[in-house]
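Each chain you see keeps its place in the complex, though not every chain is here.
Naming follows writing order (A and B), and every chain is counted from residue 1.
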Amino acid sequence: MSKRIVMFGELLLRLNPEGFGRLVQADRLQVYYTGGEANAGAALVHWGREVSLVSRVPDHEIGQACLNYMRRYGLDTRFIQRGGDRLGLFYLETGASQRQSKIIYDRRDSAFTGYSDEAGGWDEVLAGAGWFHFAGTAVAVAGRLAPVVARACRAARERGLVVSCDLNYRRKLWTPAQAGETMRELLPLVDAFVCGVEDAGAIFGATIDPGRPGSEQAVDVARQLAARFGLKHVVVPLRDSQSATANRFRALLFSQGQIAVSRTYEIPYIVDRVGAGDALTAGVIFGLLEGWEPQRTIEFGVAAACLKHSVPGDFNLVSREEVEALVAGDGAGRIQR
Amino acid sequence: MSKRIVMFGELLLRLNPEGFGRLVQADRLQVYYTGGEANAGAALVHWGREVSLVSRVPDHEIGQACLNYMRRYGLDTRFIQRGGDRLGLFYLETGASQRQSKIIYDRRDSAFTGYSDEAGGWDEVLAGAGWFHFAGTAVAVAGRLAPVVARACRAARERGLVVSCDLNYRRKLWTPAQAGETMRELLPLVDAFVCGVEDAGAIFGATIDPGRPGSEQAVDVARQLAARFGLKHVVVPLRDSQSATANRFRALLFSQGQIAVSRTYEIPYIVDRVGAGDALTAGVIFGLLEGWEPQRTIEFGVAAACLKHSVPGDFNLVSREEVEALVAGDGAGRIQR
């Protein structure tokens, strides 16, 4: 029940101007450390789970600062290798109203791309664990990591772990064709998959009827992906961006044949939407580990993602109680005192 | 007409992360000094009134900084005793969208709880004053202060001052039962009382019909409280929280049998809602002192409270002209230049 969760992925430095300043205006940048898997992991730690990160950061102060950041929010860093010259990084500019947020990646040849499972293999890392998770970015950043991930998935499966993957497609990292080729090999090793409607179409050739409502498109996509790759669970996030300030958010969970669509949250003021998808992923992993019904699971995940929009940085520093209070309907923003 | 207003209550240090950061993220905290009565007092000073605070802060730099803050915004600090070891404080986290604001109190055994009226009594403090005000928190923080407040109310009444009380119920300080017991003894000494619908039910057992609209519930509550405790004026704030970002606000004033309900303000973006209730209280005190009609009085109070939501910190640093311009309808947010 409370078995350890193992997550494999890159850790990054995020640098952003304060508030809504543009990068060309900034004379100081805020520092956050992040990574899709770490973001999901941090959320799970906040809800009481034990999460180990498997990654690689440089053996200098910036690598150490990254590692410290993970420790600070309770992530297990024992399996983070030290080496390489540079921590991958990105610059983020937060949009408002009609101006979009913007990310500039500088993550090539990062320490993570040199991760090796040759020495230790996956035995020690996976020992006693119950879940293995990775995101598509973990293989997008370096082709040589695809077999590493494949070995991890197989080792996980052999030990009875559930394997999950968040596609997390970034067109600045690879093309749909590249993503499709790699992911088609990995997905048969995966139990739970998170994938948006558009990406399912562009990368996996899912058939989408643009005339149908979003939630029905999501059902179609989930069924197609599940059928094609033998997936047990498919999560499809549904975001409706009216502007960089206000969004609507909900998601669908296909789970062993059952369909559950969450309620829709209107988010009137977005503090920081980066990491919201990871929060959703974390919420679904949490619900599945708890053995919840699909509806309860997806409601928890979407409420977690909704709250993420109000927290600066990529980590969803929100407690289980806060998520459940929102699920139970208390989103009215009173002061707790 | 322009007689001094005397306010008795605790002064506190408020510490909050910048912007929408959570407390676990903060590596610096903003410093404000506050207190329900001081908040109301600062607003009255901004509208031209003379206000004396009666309180107690430590005789060290933090106590001095608190006192300086009160002086900065024009409050008379002559009657603030110095002594005790610590200034009560609280940590505030500002919510956004579906995430609520949160307060952590650390105010036990504060300097204020050692306030004594033995030496000076209330003669000098009340000499020449026209109004005495306190909030429920002033007695909630220490049982020994209830008789102090009772003596103050009686002394005020004897000198012909109007006595007002804002219930300001905080469940982290006392239970409804405790509040009820204490307040039932004090309210017969009070002329004007501020109390929300829910608190009136929970603490004073007011009969509320949940099926009726909020403003009608407020009328019922005001009438019941006025009748039971012989109150001349009852103010009932009506807040509708759609989220931590956007609220609707209005209020009802029952005044010597007359009922006045203010217009409703839609507040689309809340900068800081702490102190809005105190701004309302201040506005009603101001209107009553000016001898205004109930409607004008409650409109002024609610407009003041509405503007408070746009000012960082607990003090309503808003001029009489600004409040009256909003009452007169100019809330369209043009630039004044």
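To be clear about the criterion, contacts are C-beta pairs under 8 Å (C-beta built on N, C-alpha and C of every residue); 3 or more make two chains touch, one makes a residue touch a chain.
As the structure is a prediction and not an experimental result, all values here were calculated from the model.
Because every chain is the same sequence, the assembly can be counted simply: 2 are drawn, and the full complex in the file has 6 copies.
By our rule, only the chains that are shown with their structure count from here on.
Here the CA centre of chain A is 44 Å from the CA centre of chain B.
Chain A makes touch with chain B in their complex at residues 19, 265, 267-271, 303, 306-307, 309-313, 317-318, 322, 326, 330-337. Interface residues of chain B, counted against chain A in their complex, comprise 19-22, 24-25, 90, 95-103, 105, 170-172, 241-247, 269, 273-274.
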